[in-house]
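Removed: one protein chain of the complex. Kept in place: all other protein chains.
Take a look at subunit A:
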Amino acid sequence: MTIGDPSLGVGYAHTVPFAVPVMTAPTILLVEDDPPLRTLTARALQENGYIVRPAATAPEMWATFEAGPVDLILLDIMLPGTSGIDLCKAIRQRSTVPIIFISARGSETDRVVGLELGADDYLAKPFSTRELVARVRAVLRRGGIEEQRRAVPSNKAEFDGLTVDFARRELYSRSGAMIPLTGAEFDLLASFLGHPQRVIARERLIELSRARIGDSSDRSIDVLVSRLRRKLAADDKPAPIITVRGVGYMLNAGVARI
């Protein structure tokens, strides 16, 4: 079998990943070189209803990848012999399958490089089962949106003078300074940007923010919105998020993909 053979189902698996019936458990390709950790991670995922295909090395990963449909790749970037970053690049060249990086380095440079190369999220060792499942679930759920944004040549959007970089998951001010957001705040903002000038129900926003349990505190969606507002507001004008009484919130600004 040659790597990259287009007849082997790569296209099939990933141009229509969400055509798979919801009842079918998603398949996760787990690439981890440490055998006990591989077993433990696989077990944790299986217990949460996922089908896991483990791989220890890059060649094993490719073999599994081509053997059948994969909904998500969980990739340890510190594999012996191959750089996880190169591997991520190679996967991206053929497929848009969601990728979650696992790294023991925990360095921000790694995180940013990984996300820029097209990984969807990042998980730092050590992680708990709850965190692992939350990230997997969030990325799978986000998959649809991510698919959409990958169809667009750029990963950036502009609204109200602010710039959003979806790959790096960062927000920049009018003067180009980074405005730090928490993961939950970024997800909330991304939801607004996905539906500009449309009212989004509170329940839907709660659901969206719950998808990401990395922030485990149970603060209310209203607190989250008010914090995001404070960060988006400029000295001379309020943030473009409007409260629609009894319904939810609305982003009152045009969004331009750049």
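By definition in this document, a residue touches a chain if its C-beta (ideal position, glycine included) is under 8 Å from a C-beta of that chain, and two chains touch if they have at least 3 such contacts; residues count from 1.
Going forward, contacts and distances are computed from a predicted model.
Engineer: Determine which name in "Hydantoinase B/oxoprolinase family protein", "General L-amino acid-binding periplasmic protein AapJ", "Carbohydrate ABC transporter permease" or "histidine kinase" the UniProt entry assigns to the undisplayed chain of the complex.
Structural biologist: Of the names offered in "Hydantoinase B/oxoprolinase family protein", "General L-amino acid-binding periplasmic protein AapJ", "Carbohydrate ABC transporter permease" or "histidine kinase", the one UniProt assigns to the missing chain is "histidine kinase".
Engineer: Among A:I99, A:L181, A:I200 or A:I241, exactly one should touch the missing chain; which is it?
Structural biologist: The single option touching the absent chain is A:L181.
Engineer: Tell me which residue among A:A25, A:A63 or A:M78 touches the hidden chain in the full complex.
Structural biologist: With A:A25, A:A63 or A:M78 as choices, the missing chain is touched by A:M78.
Engineer: May I ask which residue of A:A167, A:A190, A:I206 or A:A233 touches the chain that does not appear here?
Structural biologist: Missing-chain contact among the listed residues: A:A233.
Engineer: For subunit A, which positions touch the chain that isn't shown here?
Structural biologist: For subunit A, the residues touching the absent chain are 34, 36-37, 40-41, 43-44, 78, 104-109, 124-130, 173, 175-182, 217, 219, 227, 230-231, 233-235.
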